[in-house]
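Of the protein chains in this complex, one is absent; all others appear in place.
After this line comes chain A, so read on.
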Amino acid sequence: MNIRRAKVEDLAGMQASNLQNLPENYSMRFWIYHLMSWPQLSYVAEDHKGRIVGYVLSRIEEPDEDNPEKDIHGHVNSISVLRQYRRLGIAKKLMLLSQEAMESVYGAAYVSLHVRRSNKAAIGLYKDTLGFEVAKVEKKYYGDGEDALSMRLYFDPEESHAQQ
């Protein structure tokens, strides 16, 4: 699979892939917004015919009025790989590329994401393969009432210890 930075031309394929795979969906404006705001952070995997089979859509969160102390950090909004393209390590590769960009372009201190509590496969990837840790549990985060694990990975390992 060819893995590269997401382009505007990929938006429709990313949206279609998301709709097919995941229960959390977004209108095109949302997809455009992410690419227009943080064009360096999103990546796609495509097959030989150029069809999008996986993507990661990411953003940057900066300190704001509500949270002036907050570190600048990356956040993974949505990641998915089509069912037939699993076990190839695509999700891991997409995550690593996005993380690299969060750190090098924006100086992000860490990356965060939400995952369904029941999604063992994804939690395994984040925890065991990528080194994420659970920061907190968000009760009834999803539309259907399921809890989310809010997970984090500090780019500087020392920072990670300091936070615990």
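Note that a contact is a pair of C-beta atoms (placed from the backbone, for glycine too) under 8 Å apart; a residue touches a chain by one contact, two chains touch by 3 or more; residues count from 1.
Criterion: contacts and distances are computed from a predicted model.
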Per UniProt, the name of the complex member that is left out, chosen from "N-terminal acetyltransferase A, auxiliary subunit", "Vacuolar protein sorting-associated protein 35", "Cell division control protein 45" or "Large ribosomal subunit protein bL28m": "N-terminal acetyltransferase A, auxiliary subunit"
Touch with the omitted chain, as defined above, among A:M14, A:L35, A:L57 or A:A109: A:L35
Selected from A:R59, A:K93 or A:K127 as touching the chain missing from the view: A:K93
Residues of chain A in contact with the chain not shown: 1-5, 7-9, 11-12, 15-16, 19-23, 25-29, 32, 35-37, 39-40, 47-48, 53, 82-89, 93, 97, 100-101, 104-107, 118, 143
